[in-house]
Each structure stands twice: as C-alpha cells, then as structure tokens.
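Scroll down for the structure; my scribbles are underneath it.
Note that this complex is displayed minus one protein chain, with the remaining chains in position.
Each chain carries a letter (A and B) given by its place in the written order, and its residues are counted from 1.
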Amino acid sequence: MSEDPRTIIQRWLSAEGYIVVGRSVERADSLDKALGLAKFVEDFFEEGYLLARVAISRVPHARILNIDTEPALRIPGILKVLTYLDVPGENQVGYAIPDQPLLAEGKVRYFGEPLAIVVGRDPDALARAVEEVRPRYEPLPALLDPLEAMERTDVLVHEEFGSNVAFRTRVRKGNVEEGFSKADVVVENTYRTHHQEHLYLEPEAALAIPDLENRVTVLATIQYPHLGQKIIAKVLGLPAGMVKVVAPYIGGGFGGKDDEGPLVAARAALAAYHLRRPVLLFYTREDSIQIHPKREATVIRYKSGATRDGKLMAIDVTIIHDTGAYANRGPFILWRATMHASGPYVVPHAKIDGYCVYTNKVPQGSFRGFGNPSIQFAAEAQMDLLAEELGMDPVEFRLLNMLRPGSTTLTDQVLTSSVGVHEALRKLADYSGWWVKRRQYRVERTGRFRRGIGVAVAWHGNSTSRAVPDWSNAYMQVARDGSVVVYTGIVEMGQGSPSSSHRQIVAEVLGCPLEKVKIVFGTTEAPDAGATHASRGTSVGAIGILVAAGRIRSRLESFLSEYFNVPLEGIQIRDGKVYVRGEPKMSWEELVTLAYSRGVDLSSTGYFFLPKGTFQEDIGRGFAYPAYSFIAVVTEVEVDTYTGRVRVLRVYPALAAGRIINPEAVKTQIEGAVIQGLGYTLMERLIFDHNGRIVNDNLTDYVIPTSLDVPEIEETIFVEDLWEYGPLGAKGVGEMALIPMPASIANAVSHAIGIRVTELPLTPEKVYSLVKHLER
Amino acid sequence: MYYRVLQIKYFKPRTLEEAIELLTKVRNSRVLAGGTDLLVDLKTGRVSAEALVDVGAIRELRGIEDLGDRIRIGAATKLQELVESDVIARELPLLRKAVESMGSWQIRNLATVGGNLCNASPAADTAPPLLAYEAELIIVGPRGTRVVPVTKFFTSYRRVALEEGEILKEIVVRKSTWSGWSYIKLGRRSGFTLSIVSVAVLASTRGEVLEDVRIALGSVAPTPIRAYKAEEYLRGREVGLGVLERAAEIAKEEVSPIDDVRASAWYRREMVYRLTLDALKTSLRWS
Partner (left out) sequence: MRVSFRLNGSWVSVDVEPGEILLDTLRLRLGIRSVKRGCERGECGVCTVLLNGEPVVSCLLLTAQVDSMEVTTVEGLGSDPLFKDLAEEFARRFSIQCGYCTPAILLTTYAYIRKVYEGKRKASVEEIVKAIEGNLCRCGTYPRVVRAVVNTLSRLTTAP
C-alpha cells in the first residue's frame, strides 16, 4: 500500500486501459447553466443587503492633498465613504512588489485607480456618489510612453524606487557576439503589441457577509480564493482563518479575475467590516474596463541570426513591457516572456533583456498567455524572416531547430521528456495542406483579394517559473452511500476542469461510477490547491485530486487483498465493481459499506509539492519550468487589399499537452482561445487619451468577435507527450491556442501581402496603410 | 442589475394628438421610440430629459404599406419588421440590405426606423439608403402636418429639422426604377458594429449612359450626406472606369470625416474613394 504521492502519480501515469479518461464525458455543470440554475456572485444578492461601488481617480498622476468625502455623504442613501484611512490592517496589496495600495494613498498613478468605496442602499445614489468623491490634488506630469518613462528620472511614478524601471530580467547564454559572427544571415526588427481588455461578460463583483466576531464570508469573482483570503485578512488585520472566500460560478476570468478578484473581494470585505452588514460591491462595465489590469503592451527589439544550412545561432532580444502604474504581476509576466523569448527552438547563444516600465496607465496584468503571445509574435516573425533569407520553407526551418527530447532550452534546461512539438508540427503541416498552399498562394498573389497561409509554434512552461514553489492539494471523502465528495480550491470559470477532468480522474482512480463524484470547487474550505490560472486547473490542480484518490484506492486494495486473502495483483476495482482474480465480487457501494464497517479510512488529502531545480536569476540560467506544453497553429487568411480587411478563413491547431483527459473539453479551450486570439490580433485595442484615460471603455467602442467573425476551426491534432508529474500525464491547455494566434495570423497576412507585419492589431486601416505603402 | 433608475416621467399616449400635446406641454420631454439609442444616452448622461413620451402604442406610427406609386413606412416600425417585409425586399432592396446589418436581432426587434433617423447619428444606417431614395418625411406637430425631404432633415451634428412638439410620423418613398444598387458597410468586425464608412448607391442607365445616380455616405461627416458633386459629375456621362474613378475622387473631396476610436479621418477618406468606386461598379455591374 502506498501513500507516497510520487508512487501514486507514477502508477496512474503508466496505467493501461482507462475507462473514463480519454473520453469526452459531458460536463457536470452544463444543464444547470442552461436552465439558469447556476449562480454567479450577483445572483446571491438579497433584499436588504447594501451596495457598494468604487470611486476612481479621474487624473493620471497627482499628489493627493486630501479626499473630501462630505459631498458624497450628503447624498441621501449614502451610508459610508471609505478611504485608505479606513483600512484597519495593511493597505499594501502589491503581488510582486509592494507598490500598490488597495485604496489610493499619497498619490494617484492612473486614471481609474480606486480612491474610495462608497456604500449605500440604492444604485442611483451610488452612481451620483462616485462622482462626488472629491480629492484635492497637486497635479503631476503624466508619463504615458514606456520608452520615454525609461529615460526620465525627473518624473517618477514611484519616487521611492528612484527609477521608472520597476523590474529587470536577463538571460545570458553562450556568447552572442560569437553567435552572430558565425551566422550567415541576420534579421532585426522592432515589434509592437497593444493592451487587450479581458471583457469577460460578467463584470467584477464581490458579496461580503459579516459573521460572528468579525468573521467574514466573501463570494467573489476570483480565480484564487486562498489568495483572496490572504489579502482580505491582511487588509482587515485578521488571521486568515477568520476569512472564508468562495468563488461561485464565474462568468469568465481569462486572468483578469486573478489580478482584480482578490482586490474586489478585499474592498467588499472592508465595506462589510465597517457596516457590519452584507455588502455587494460591483463594477459597472466602465469601472471594470478603467480599473482592472490588461494584457501587456510591449515593444520588442529582436535580432536573430542563422547559418546557411539553417541552424539558429544567436538571438539578442530587448523586451519592454508597459507595466502601467503598478507592477501587479508584471515581473512574473516579464520573466515568462524572457524565458520563452527563443520560441520552442534550440539556440546556442542568447542575450535577453527585459524591462517592466512604470507609466501612468492602467497596470498590465494576467491575461491568457501571460506575456507569451507578444514574445512569440516577435520570435515567430523572426523565424519566418530567417527562413526567407535562407530560401527555406518556414516549417522546414522550424523543424530543423525545434526542441526535441534531450534538447537544451534557452535557459540551459535539459528537457528529458514530454517534448512532442516536433511531431505536432510535422503532422500539422501535412494535415493543413501547408506544402501546397504555401507555394500556391504566393504564386497567386495578385488582384484585390489575396490569400496567405502562416504558421506559428509556441511553448508555454507549466506551473510557476524558476524555483517559485508550486503545489497541489485536495480533500476527498467517500460517503457511506458510496458517493464521493472532493473539495478543491480550483474554480470553475468556464474552463470546466472541476466539471469534467477532475471527475474523470476521481472515477478512474477510485474505480467508482462517474455519477457518484461531486466536486466542490472554488472555496477556502478546501485545501489550497493554488490558483486557477497558468493553464493549471487540471495539469497541476488535479494532481492533488489524483493523489487523494490514489491513497483511498490503495487502502481499499490492501483491505480487499487481506479480506479475500489474495495478493494485491488479484484485486481490481473498475467502473463501480470489485473483481477478485477477474471474478466480480461486489459493487462499489457494497465495497464502501464493507470498508466503513472494517475501519478503512476513506478520507484523504493529496498534497503534492512540485519538484523543481535551481535558477540563477542574474543570468537567467537553470531550471525554468517542470514541463512545457506546445502548440502549432496554421492559419489561412484572405486580405482585401482594397480596404485592408483581413478575414481569417481557417485555423488548424496541433497540441502537444500530454494526456488528453477529455478531448471535446480540450477542443473547446482551443476554439475559445483561437477566437480570443483572433479578436486580439484583428480588432481589439484599448485607446488611451492624453490623460491616460481609456477612451473606449464600453462594448460599443471596444469590439470583440461575434459569431460572424469566427473562422473554420479544424479538428485539433493531439500529440500525447506525457508529463511525468502531470495527472495521468496531462499538461496545461487553457492558454495554449491563444499564444501563437497573433503570430500565426500575422505570418499569414505577411505571406498574403508580401510585407512583414511587425505591429498589432491588424485593423483594416493598419493593413491598408501597409499595402498602400508598398504600392507607392 | 444596478442600472441607474432614470429619474424620469413616463407617458404612453394612444394617439398621435395626445403625444403631440404631451410633447408640447411637458417640460423637457422626448419621444421614446425603440429606446436603443435614447436609453443609452440617458444612462450615460449624454442626453437629459425629464419625461419620455413612449410612442409604441400609437397604431398609425406602425406598418409598411405599398400604396402603388409609393411605399409608406410608419416611423415607429421596428427594424426587424423591415428586414422581414416582402414589400421592402421587393421595392427598397437597398434599404433592406442596410437594415440587415444594423444592430443584432435583439436590437432590431426594439429599434425603429424613425428613431434611427431622429437620433441623427452620423453613422445612422437607415440614412444613406433613405437619402439615396430621397424619401419624404411626414412630420406632424402642434401646427399640423408638413413634409420634409430626408435630404433636408439632418441640419447639423445630431440635429434634425424637428420643431418643438413635432413627431416624425412616417417615411414615404416614391417608387422609381433603378437599374442597379449597392450598399457597402465597412466596420471593425463582421458582426454588427458601427460603421467606419458606409456607402449607398442607386443608379440607372440607358445603354452606356448613366441617366441618374445617387450616392449617399455615412460616418464621414457631421451628418449622413449625399455626394452631390460626384453625382452631378456622373449624370449623363458614359460609363467608364476613368469616369467612375473621377466620381469617387470627387466624393472623397466632399466628405469631412474625423478621427475617432474606429478609424482615422485619413483612412475614412481613402475608403470613401474605394467604396464609392466599388459601389458604383456593383450598381452598374461593371467589372
């Protein structure tokens, strides 16, 4: 009998003949969602609860002289206006760097920064009150351009740091001068990407309900309840155990509710703490867009060289992230961009420099892909340019340099296994008709409508980067009737891990019927399983579930072996039945009843701490991630050279993300990410005015894809390159298809029009001006 | 949840006379038709009003009729009714095409053709086709009924030729035969969205000669406009690529676009040229 997590993980990784794993089992939450029974935060609002909104800064940069709350308080129905002075614990909530207040203190640093919380009874009064919170300011010059901000020292977003560079990263590998001297072709470009708004259809909200002795329960739009608990406790000056956080169903997160969720929860908790009554704090759509962090805007300078026979020799990359007013998760995002800067290729010489730069704009934050879509956009454009210089096919050139088992990565990490990207791209090229279309479209490059086909490949490290600790956990209990309840901190925000893969893993490992399994998700009453971000809902989040189930399984097996007096190998529990030497003996329910009466512990946790290596931060060398997921995407476009409009016709994905536990569920993630990536690449862009205000803070002016904007998304090719620690070998999926989309579409557009695209988004106007420029 | 509850009075008259009386007597009152623009404007504070006069229950404001020599469209007719109307499909295909691209199904079930005109957005999608058809607007008010050609309806940015207490009652389009038409709307996505530029063209030819042509443009000036100079240039000319290009060039000079979140003025001008040319070619089946 083994309780050791590694033994359990290993046993189920190499098990044969899965019953429910690998099948497209229907999600458990679909019908509740269809019938309107699934409840989201605002659905828990009851009559008599108070309401709260956030008053925001309407200047980009200023010293706060005082905040006059009287005018707001004079509005009938307004009960309280809370500022930083009302925070009983700590007001400091920065995730990576202690630079961010929960409510503005001393200065405001962006248009949209939360200044005060207004609490009252009716929404009309709140709407007026948020306009009436009147700070007296000493205006300061606003820095809106990161390149300018880097150079300036006379104006500082954070005076205490003495520089507008919030954070730096480096990778030094080999010797780039030597590398470039050996290169026969060298290409160099500057790439620019822009802010993207998450636009989850459910705006942020949190409902805080005070309990006895100032205990508080908070229901929030949050991707990591335990982090919310930690931050609320810190803000209120309470032990974490006095705070319970629950994420009910969440109407889309995409990273945005990972950054903003804990802060929304803490603001609601603060209001409930003072009012001693339940308070629902909500963001309007405009609040949501002005306040919460966005996908990073970047400037990337990229130089790369290759030998005549097609070997990538050296890259020299400078990555500048406009981190906005606060670092938020910017340093982690920058690390990810830095360590993925080569793309999934072998490169002997590399020099990467990353800068997170403060500006007086909305902070950059987590968004599906986390710094990776922008750097892959640059890296994959460079790969196309090198291939062109060498007269090679882009797929051929990529395959020549691609990571394989045994390869060394950009950070000098040796990948011993789980590297299926070479096979994925090879299969994809054939499947998509690449070899024919790539030549054909080039020949046909005349007339108004021009077709193009582009490829992009991406890698994405699983888990936290470097030696940053990461773990999984869950609590599982088999009830006396044979039903199984699992408690996990992983949330359900659309990705479906608690409603599909988690259940499948439990049923597979315990051998119980699938319908017996209930997953209770998104609560601090469960053990901390880490956040639901970084594509880890299943890949890391389910390891704890697997281990807990594996422990109960082996206890049952030991018990049965003793009970029937047969060796362990003679015991089988499958699909709700117990077999002894192949003979059916009892049902799952009978087994559970028997086990209860014979003293078998049918409850378990499943803690697993991911093994990691060491990493030298000053030269960016060593263990970067425990494993990588890979994806390749071929995209076909048609460009109307007359108007500049780009239509994406077809998208072909190939995924190497280890074991596919639920193929259809995985495909929904691919499709959703393709569409979100298409929106980012073609139409979505936040526009800032001279005050750093987001001008298009509503859905009329910020457009996202509709049903009419969706291309044909072909069936995904799966390469199951198992990860040794993944649950049954699974790696992360959720973010994957978004990462190569900008590159894949841009490479296809470049192929169609014969001009290299280096800046996003590819709006009709942008593409039109490129074509027009060429015509001149 | 939590929209601002608009502090406003609400009236729902059954007759046009009642509505006119309310609009005249109730201070700062406005007509509520479909509400898809007005309620957004009221919520965001772009427009203020103290009372709304809902014209949704006034029967004579509804309906599409073929009156033999002309088509009558009640001003409060829903856009979706236009899309589904056989009369519109048969007689005013240019209008149908434009309305099809307006809003979503959910919006078209609320929004009205009259509301779209009276809201007078430069991007109002019913305007270019109705400008091209030279529709007549029947307006009723305290001093009786008057007829205003739609070409005189848009007076300046978001202003129309309605006097206090007046209501747009119906839109009348005289039937005439056009040999070709074309409507092009360019937006930032394929799904419903505000246009960057829209173009509506009606043309009739005799042999190779362009007898008559109408070109109307949206989102490129403070109001929807006609490109009269381009039309004038084309009238009576023999169709040829050079002629069409010249006309598109003239149209480009007639517009006065601005930079906004959707596109720059420069791009809009370029697109006026290209889309006008394109719409002319389609209308004339010229390839």
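The definition used in the following text is that a contact is a pair of C-beta atoms (placed from the backbone, for glycine too) under 8 Å apart; a residue touches a chain by one contact, two chains touch by 3 or more.
Keep in mind the model is a prediction, meaning the values are calculated, not measured.
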Missing chain: touched chains present in the view: A, B
Which residue of A:Ile97, A:Val674 or A:Val719 touches the chain not shown here: A:Val674
Residue touching the undisplayed chain, where the options are A:Glu131, A:Glu388, A:Glu664 or A:Glu759: A:Glu664
Contacting the left-out chain in the complete assembly, out of B:Gly63, B:Gly191 or B:Pro222: B:Gly191
Touch list for chain A against the chain that is not drawn: 24, 26-27, 29-36, 38-40, 42-43, 45, 47, 198-203, 249-252, 254, 284-285, 493-496, 664-665, 667-668, 671-676, 698-700, 704-708, 710, 713
Missing-partner contacts on chain B, residue numbers: 1-3, 5-10, 12, 32, 35-36, 39-40, 43-44, 52, 54, 56, 80, 103-107, 109-110, 191-192
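Note that in this section only the chains that are shown with their structure count from here on.
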Centre-of-Cα separation between chain B and chain A, whole angstrom: 44
In the complex, chain A residues that touch chain B: 42, 45, 51, 122-124, 126-127, 282, 284, 642-643, 645, 647, 682-683, 687, 695-696, 700-701, 703, 705-709, 763-765, 768-769, 772
In the complex with chain A, residue positions of chain B that touch it: 1-5, 7, 40, 186, 188-194, 196, 261-264, 267, 270-271, 274-275, 278
